[in-house]
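Once you've had a glance at the structure underneath, I'll fire off some questions.
Omission of a single protein chain aside, the complex is shown with its protein chains in their original locations.
Here the chain labels run A and B in written order, and each chain numbers its own residues starting at 1.
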Amino acid sequence: MSVKSSDAQEAWEPKILAFCCNWCSYAGADLAGLNRTQQPPNVRIIRVPCSGRVDPQFIMRAFQDGVDGVLVAGCHPGDCHYSTGNFFARRRFLLFQRIFDYIGIDPGRLQNRWISGAEGDKFAATVSKVTEDIRALGPNRKLRDEHE
Amino acid sequence: MSDPSGEMRELAKKLLENGEVDRIIGWEKGNLWYQSPPLFITRAEETDRLVFDDFAINSLVTYLLDERDSGKKTGIFVKGCDSRGLVRILQDKQIARESVYVIGLPCSGKKDPRQALSSGASESSQVPPAAKCEECLYPNPVIYDVIIGEAVEAKAKGDRFAAVKEIEAKTADEKYAYWTSQYSKCLRCLACRNVCPACNCRECAFDISKPRILAKENNLSHNMVYHLTRAFHAAGRCVECGECERVCPMGIPIMQLNKKIIKEINDLFGPYEAGVKLDETPPPLGTYQTSDPEEFM
Partner (left out) sequence: MQGIAKQDLNKVLETLSGGGAALLVPMEIDGVTRFARWEQGAKTALGAGNTLLPPKEALFPQNEKVFNYEMSNEEAKIVPSAAAAEETIILGIRPCDVRAIQALDNVFLTKDYVDELYKTRRRHTLLIALGCTQPAPTCFCSSVGGDPLQAEGADIMLWDLGETYGLEALSDKGKDLLKKIDKFMSKSRGKKPAAGKFSLEVDSRGIAEKLHNMFEDPIWDRWYQKCLGCGICTFICPTCHCFDMQEKHTGQWDGYRYRCWDSCMFQEYSLMAGGHNPRPTKKERLRNRFLHKLCFFQERYGMLLCTGCGRCVRECPVGMDITKFIKEVSEVSLNE
């Protein structure tokens, strides 16, 4: 898939992709829903087994295909279902954000948060915050795979 | 530096004659005066072709990957930078230490054939040192079975991250404009990948067609993903041999991204130099500390 270069931008709404780990953040999202917590509808969730599963290529593909921001959410350090997956993820994304910055893409477009299964409110608040941040940054065209 | 060719030939001859190795990889003189391409020999009488002159710039260690399953023993010549590449391949367990006989050659810097041609020089003394040698930190091999020649002192150099800092100082849009002007040139010939000692996967993600991870369409977006993915895959594993940038026909400053990654890894996770010690802990992205910087709370 790729993005049509002439896509109308007038009624732009941030399009955000969230990778949520199955054991914590996805459960957190679920809890936010159960509690009927208000949150913006701009985030689409992909459930992954662990934040350590998220390959930087997934993130780049998302930007290629037209998202304006990406959120990677996982268990708090020390709480990983697989013991250490999020520690590896932490190193990976600390570095990857800095690479994004280096090539000229605002690092705010790639956010990472630790959200446990009990933190429904934190999930909703994170989604609101990320959406606000991305809205402030405006539509992203960098890295996009466009076609006529 | 005295010419070590004589000793190299003698040693190579001995190794082949007494069957210690099945083949030797070194350099020979090419058709043109500024070329000293890789040479593969299996017979003692061919060892006279070996040279080690200003243009023996190629790293030979990635060729070991071609024979990783053959069970053959290879005698290989390595400069300082090449030896770090060899450590990389050994640490990644692509070949066994016993399958190579490593002949170290201290190196005071080589010259780039393309630069020889573009500078219009007619002999080696007129060609400037290769860009990749300017920031060399390891002129002496870090791993070898035998070494030929005297150790060379690493020249006092400027800041090896100077170019990186220059880019860091730009605004986001300036950075993006800079990188897009570079990446839009990319032909995706994959030379940077093929020459890289850190790119030693048996099957590269970019070669997989089902599903196709990287589209074959050459456009800026795919080119950027190619370069970022490759740099990230080599993150913490890049040995700074600079071969990727040297082989690039389009002059893409590939090392400026690799160096940025090295700089950030040093800052975030503590100083680290890849491919220097054979028996060290995993590279930075293959491990973690519970005390790593926390920015995601």
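Heads up, the rule we're going with is that contacts are C-beta pairs under 8 Å (C-beta built on N, C-alpha and C of every residue); 3 or more make two chains touch, one makes a residue touch a chain.
Bear in mind the structure is a predicted one, so any value in this text is a computation, not a measurement.
The chain we do not see here touches A, B in the full complex. In the complete complex, the hidden chain is touched by one of B:P4, B:G75, B:P113 or B:P197, namely B:P113.
For the chain missing from the display, the contacting residue among B:V146, B:A162, B:M250 or B:L278 is B:M250, taking the whole complex into account.
When the whole complex is considered, the residue among B:S108, B:N219 or B:T287 that touches the unshown chain is B:N219.
Counting the whole complex, the residues of chain B in touch with the unshown chain are 30-32, 35-40, 58, 62-63, 66, 113-114, 117, 181-182, 185, 187-191, 193-195, 207, 209, 212, 215-219, 246-247, 249-251. Residues 1-2, 4, 147 are the ones on chain A that touch the missing chain.
Please note the rule applied: only the chains that are shown with their structure count from here on.
By the touch criterion stated above, chain A contacts chain B in their complex at residues 2, 56-57, 60-61, 64, 76-78, 84, 87-88, 90-96, 98-99, 101-106, 112-114, 142-146. Taken together, the chain B residues at the contact with chain A in this complex read 167-168, 170, 172-179, 205, 213, 215, 219, 221-222, 224-225, 228-229, 231-232, 235, 257, 260-261, 264-265, 268-269, 284-285, 288-290, 292-297.
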